[in-house]
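Got a structure for you, written out below as C-alpha cells; questions coming shortly.
One protein chain omitted, others in place.
As written, the chains take the letters A and B, and residue 1 is the first residue of each chain.
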Amino acid sequence: MSAPVRTAPYRSQLPPARDGFGQLLHAEWTKLRTVPRWGLVLLSAMVVTVLVSVLAVSGSSVGGGGPAAPVGPDGNAVKDTMQLVHERLPGDGSITARVSGLKGLKAPRPDGGRAGGPPAVNTGKTPGWTKAGIIIKANTKSGSSYAAVVLTHGHGVRMQWDYTHDLAGSATRPDEDRWLRLVRKGDVLTGYESADGKDWRRVGSVRPAGLTGTVEAGVFTAAAPNTKVERAFGGTSIAEGPGRATAHFDELAVNGGEGGRRQATIGRPAARDTVPAVDLASGSFELRGSGDVGPLQTDTDITRQTLSGAMIGLIPLSALGVLFITAEYRRGMIRTTLTASPRRGRLLAAKAIVLGGVTFVAGLIGAVLSFQLGEPIMRRNGHKPPRWPELSLTDGPVLRAVIGTAALLAVISVLALALGALLRHTAAAITLIVVMLVLPQILISGLPLGAAHALMRATPLAGFAIQDAIARYDHAAAVCLPEEGCYPQGPWAGFAVLCVYAAAALGLAIWRLRRRDV
Amino acid sequence: MRGTPPMQPSAAVRATAAMQALGTLRAVRAEWTKLRTVPGSWWLLVAVVALTVAAGGASAAAVTTEHCHPTPAACQEDTVKLSLTGVWVGQAAVAILGALAMSSEYGTGTIRAALTAVPWRGRLLTAKAVVVSALALTTGALGVLGSLLVGRLVLPGNGFTAEAGYPPLSLADGPTLRAAVGSMLYLGLIALLALGVAALVRDTAGAITVVLALLYVFPVLVSLVSSEKWRERLQEWGPASAGMAVQATRNLHSLPIGPWPGLGVLALYAAAALLAGGLTFRLRDA
Partner (left out) sequence: MEATIEVQGLRKQFGQTVAVDDLSFTVIPGQVTGFVGPNGAGKSTTMRVLLGLDSADAGRALIGGRAYSALRRPLTQVGALLDAAAVHPSRRGRDHLLWLAHTHGLPTRRVDELLETVGLGSAGRRRAGGYSLGMRQRLGIAAALLGDPPVLLFDEPVNGLDPEGIRWIRGFLRALAREGRAVLVSSHLMSELEDSADHLVVIGRGRLVADTPVAELLAAASGDRVALRTSDRTRAMAVLAREGATVAANGKESLSVTGLPAERITALLAAGGVPFSEVSAHRATLEEAYMELTRDAVEFQATDTQASEPRAAASQASESQASEFRAATGDGDMR
C-alpha cells in the first residue's frame, strides 16, 4: 500500500464535447433505433394501419341508387329541387317580395307515394333550414347558377348563391315575415331585407359565375329534408325523407322583367303543387314546395374511410410511446440517462420530439399508402363523381387529412409517452391510452347523439376530426352521425383538443420528473 | 415408503392424486400471497369495481327516453345492457391483472424463484389461473351488482319507468340474472385470456397490447367496415363483442350471436390462449 501521492489534477485529452439539445436528440434517436423490437412495433403500426384501412373500404358499397344528382356550377353534385314562380330578366333589374307564413307541412311519401316505396318521415317539427324567398337563377335547369335572398324557419334571413355559399342576414322568429329584395347590376347581385318594406338593410353583394345575359327572376319555396335518428346500443336507424313547406308571397314586383310570370318545378320533388294562374298575376299567392336547394352533403367521406386504419394503428404506436419512457424506469436506466443529461425537462422534450418525429414518418407512410390503395377500391365500389368528386393526394383537404393522420398518430404517441412518464407503469399507461382513445369509438355508437358528440368533443378522440376531408356546410341540413365519421367540430378544432391533452400531460410529466427523486 | 406396509395400487393412486391436489392448493396460496403483497394489485381490484360502476352509471345517466318516438317504449332500450356498459372499461383493469400475474414475473426475474418453489410448470400456471379468475369473478360481481344498483336508481329518473315499459332492474328477472352472472363470467374469462397471452408473450407491454387489441379492435372494426356480412362476422368472432352478447336482454333475435354461445366464443379464446401459453411455458426455458 503506497502513501497517497498528490498528482496534478487530470486533464482529458479528448476533443471538446458538446451537450446541446441537438446532441440530446441524437442520443434519444440512437436509443430508439437500437432496440430492434421497437422497430418492429413501428413497422407493425404501419402494416396494421394500411391493412385495416383496406379492409374497411373493401366492403363499401353505394347504397340507394336513385336518380343521379344534378351538378352545380363547380362540378360537384348539388341538391336543386323547388317550386319556382319566375319571369325573364334580360338585363339589369330587381325583384322584391314579402314573405310570410313560412312553415312545414306533412311530409310527402318519397318517390311520389309509389306503392311499396319507403314511408314518409314526419317529425312534427319544421326543419330549421326550410326556406322561402326571392331568387335570380341562370335558367330553370337543375344545378344552374343562382343567387337568392331567403327567409328560413330557424336561421333568420340568409343570402345564398351557387349552392355552397351562405351569408347571414338578420335573425327572425319562426313566424315573422320579411320583405326581401335582390338587385341585379351587371354581374353583381345585391340582396336587401326589410321588416316593413320601407327601411332596407343590405345583406350582401355577390358575383355568381353563371349569371350572365338573360336570367330568370322569381320566388321559390324549398323544404329541408326531415330526418329522424333513432339510436340504441348496437345500431342506429336514420330515416330521412323529403320535407314539404309552404309560404305566402305578396307585393311581388320584378323591375326590368319581361313579364309572363310562370310556375316551374325544378328537379323532381316528391309532391307537386300548383298555384292558380290568376294568383300568379296578382303577385299574392301561397307557394308550396318540396325538396331542397343547396350542396349535396355526402355521407361518405372517402378520404376519411381510406384512413380509418389509423384508429387501430394507434395501438402499437401508443405502446411504443409508453415503452420509450417506462423501459428506462424498468431497469434503472433512467439514472444513467439523467446523469448524462441532468436537465430533466429538456430530456422529456427531446424524447417527445424524437418519438413524435419517428411516429409521424411511420404514420405518414401508413396514411399515404392507405389512401393510395383505398381510394381506387372505393371508386371501384361505386363512389364516383360527381357525387364523390375526384380526389388527389395534393388536394388541400386530402393533404390535410393524410398529413393530419400522421400528425394525429405522432401526437397520440407523445401523449402515451407523457402518460408513461406520469404513471411509470407500462401496463397501466398502455391500457389508459387505449381505453381513452379506442373505447369512446366503441361507446359512441350506442350513446344518444348528444352524449356521443360530447365524447367526440371532449376526449382525445376529438383529434380524429383532422381526417375530415369533405366540406361540411352549416346551411345544408345534415345529421352529423359518428358512424359516418362525422365529427361535430372542425378538423383543426378537434385536433387542437388532442394537442391540448398531449401538451398538458407532457407538462405535468416534466413537472413531476423535475420534482421527484429517481 | 420403507417401513410401511405396501399400499394397494388404487390407494397409492388416490394418495398421489391427493398429494397433487394439495400441491396445487399450496401453489394457489402462494400465488395469492404473491399478488396481495404487491400494492398495485389492490389498486387494480379497486379499479375494476370503480371503473365498472362509474362507467355504467355514466352511461345510464346519459341515456334518456327523450328521443324515443312516439312513446318511451318505442326505443326498446336494453336497460340492463346499458347499466352494464361499464364492463367495457372494467375489463381493461382485469386484463392488466391477468397479464401482470404472469409477465411481471418475467419482468422482475422472479419467475426463476417461482419455478424453484413450484417446479411443475402446469401447476404454477393453474395456480395463477385460479387466483386471477377468482379475483376477477369477485371484483366483477361487485362491479356488476353495483352497476345494476346504480341503474336501478338512475334509470327511472330518465324516463325508463315501469309504466313506460321498463320495469326496475332486478335479479329476480331471468334475463337480468343471466346478464349479471354472464358479465361476471365474462370478466373471469378476460383474466384467463390475459394470463394465457402473457404466458405466451412473456412481456408486459406486448401482452397488454395484444389483449387490448383483441378486446377493442374487433368492435372498432365493426364500426369501420361497411360490408354487412363482415360486420356480423366480426361481431361473432371478436372475443369482446361476442362475449358481451351475454348482457343482452331485449331483441335477442337480432343479435349476431346468442348470449351463451357468445360467451362460449370468449371461453374458446381464453382456452386457446391458456393452452398456447401453457405449452410455451412448459417448453421454453424460463
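Convention: a residue touches a chain if its C-beta (ideal position, glycine included) is under 8 Å from a C-beta of that chain, and two chains touch if they have at least 3 such contacts.
Keep in mind the model is a prediction, meaning the values are calculated, not measured.
Q: Considering the entire complex, write down the shown chains that touch the omitted one.
A: A
Q: Any idea which of A:S58, A:S341, A:N381 or A:Q489 touches the chain not displayed?
A: A:S341
Q: If the hidden chain were put back, which of A:L14, A:A68 or A:V278 would touch it?
A: Of the candidates A:L14, A:A68 or A:V278, A:L14 is in touch with the missing chain.
Q: Of the residues in chain A, which ones touch the absent chain?
A: Residues 1-15, 17-20, 23-24, 26-31, 34-37, 327, 331-333, 335-336, 338-343, 517-518 of chain A touch the chain absent from view.
What we mean here is this: only the chains that are shown with their structure count from here on.
Q: Approximately how many whole Å separate the CA-defined centres of chain A and chain B?
A: Whole-Å distance between the two chain centres: 38.
Q: Can you check the complex and tell me which residues of chain A touch chain B?
A: 52, 55-61, 123, 228-233, 305, 308, 311-312, 315-316, 319, 322-323, 326, 330, 425-428, 430-431, 434-435, 438-439, 441-443, 445-449, 451, 483
Q: Contact residues on chain B for chain A in the complex?
A: Those residues of chain B that touch chain A are 40, 59, 62-64, 66-69, 75-78, 81-82, 85, 88-89, 92-93, 95-96, 99-100, 103, 107, 204-206, 208-209, 212-213, 216-217, 219-221, 223-227, 229-230.
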